[in-house]
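Showing subunit A:
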Amino acid sequence: MNMILSPIPWLLVIPLAGAVLTMLVPYHWRSPASVVGIFTQLMASVVLWYQVTHYGPQFYAMADWQAPLGIALRADGLATLFILMSSLVASACAFYAHAYLSLQKRAHFWPLLWFLWASLNGIWLAADTFNLYVGLELLTFAAVGLVAFASDERSLEASIRYLYAALLGSMAYLLGVALLYGAQGTLSMDSLAETWHWGPTNQVAVTLILGGLLLKTAVFPLHTWLPPAHGGALTPVSALLSALVIKASFYILLRFWIEFQIYQFLPSLSQLLGALGAGAILWGGWMALRQTHLKMVVAYSTVAQIGYMTLMFPLLVAESSEASLLAYQGGILMLLAHAFAKAGMFLAAGNLIFCTGKPDLVSLAGMSRYRPLNIFAFGLAGVSLMGLPPSGGFNAKWLLLQSSFMSGQWWWIVVLLLGNLLSAAYVFRVFAYTYQETDALDTYKRPKLSLELIALGLSVGSILLGFISVWPLEMISLPGPVMEALP
Partner candidate 1 sequence: MISQGLLFLTPLFPLMLAVLACFERFKKNAGILAVIAVLPALLLSLLHLGQLEATYLSMPAVLLGSVWHTHPTGMTFLLFTSVLWFFSALYGIGYHKADDKAQRFWILWLLTLSGNLGLLVSADIISFYGFFALMTFAGYGLVIHTGKELALRAGRIYLIMAVIGEMLILTALFLGSAATGHTSILAQDIAAAIPESNYLNLVMFCLFFGFGVKAGIPLMHLWLPLAHPVAPTPASAVLSGAMIKAGLFAWISLFPLGYLQSSAWGMLLILFGFVASFGGGLIGMLQQAPKAVLAYSSISQMGLMTVTIGCLFLKPELTPIVIPALAFFALHHALSKGALFLSVGINNQYQSIPIMLFVIGMLLPALSLVGLAGSGIQAKLLLKEGLYALYLPGIVTGITLSALATTGLMFRFLWLLRQERRESGQVTSADPWMQLSWAGLLLCGFLAPVMFSGNLETQSILQQPFEYLGLLWVPVIASIFAVWFISHPLRASVPQGDIIVLIEPWFSIKEASAGAKETRTKPNLLVWADKDQQPTPSATLEIFSRSQVAALLGVLLLFANVLIWLY
Partner candidate 2 sequence: MDTNLIFTLCGVGLCGIGFFGFIYHRHLLRRLIAFNLIGNGTFLIMVGFAQRGQGVTDHVIQALVLTGIVVAVAATALGLVLIRRWFQLKGSTQLPEDDAS
């Protein structure tokens, strides 16, 4: 297809060009240039969405170089949904950052953001395993850079930890991919799936890839790098990291798991993943309950939420196609809801910290009176995270519950419900602090209205998702490699 007509190349070229451009032009021009870029991104996403829904999955080879050496891209329903998600959330975070950061900081923020965005889009659209690797690495660099952006000790330490963990993960992934290539002689996802056979090499490769991706996704017990990184970064960065970056490695894991039908051949591994997810839900929730700093609560909440997404793996069982479909839908919906809710929550939390000037929970006293709108935004995001209706989070949990019933794996039901209570506990713990009325009169800073509105918008998005869940679910049900590989 013609490059001009297809939005797929634009989705890669614009961010990359943006990254380069914003590095070069003077400070004052960087923001306007980025705003233009953001809008083109959004437009490209919408066009892609239109094309995919109307004409089916789209394929594109960069500069007409075909695989294996070229960069092959494909956009099925799942990828398109993720493109839309990342465009919306990243634009929101970008606008937030624009209002939040000083000119100096902003100027350095834009290139990193554009790199991040480019690598995300690359991952969503990649059709071969090596492109995924490149995307992952680029993502890591951009993300580490963004974490270190706060340039204080804590964030620096967090970024180093993050870097090491990510590098280890990427390397494991790369090794796995290499082994796969060795065994099957191809890098393309589709060809791999077609010629897949369970030899020892493949098993080692899958183990390596799995390990690497789990580390990068911060699945319990490999999550230790995440809370300091997400909690210590600047607010818009935290939002981006929690909402989007961890999703990238999860997305790859998901594609591997389903497209290569790993679930079918390694059911015990599925249960192990589920157990890790359960551990994440309980441990993450428990740790979130024990934090004294607001952003750390939110960061640990991410650990727990990743657990929910991981719970979809044991529910993808070959025996019951219905249960598998529900689990798949539930997992994706959880991912989407989490992206919006967590971004909204981080931004709202950032606003609160901006008001009080202190990062701890105790100083939130009286905030619900002073910043009701912001607390409301925080609360709405919390509703989705707690899995209370009406919200995307609730619908996702509902689907996972149904899937557990269908496949007869009742133990995940217990985990899901316990997790619900735990997340309610930590969200409302924050709430209780904001309702406290202490006698000391503090001076609060007043955040810009736009900051609050962006946070509210994202949170409302996660709630709204509860009413329009059918739409993303239809989207991922469009024919594509994942749908074909499902039982």
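Everything below uses one rule, namely that a residue touches a chain if its C-beta (ideal position, glycine included) is under 8 Å from a C-beta of that chain, and two chains touch if they have at least 3 such contacts; residues count from 1.
For anyone wondering why these and not others, all candidates are chains of the complex that A comes from, given by their letters.
Computed from a predicted model, the values in this text were never measured in an experiment.
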Options 1 or 2: the chain contacting subunit A in this complex: 2
Candidate 2-facing residues of subunit A, complex: 68-69, 130, 133-134, 137, 140-141, 144-145, 148, 153, 156-157, 159-161, 163-164, 167-168, 171, 174-175, 178-179, 181-182, 187, 224-225, 227-228
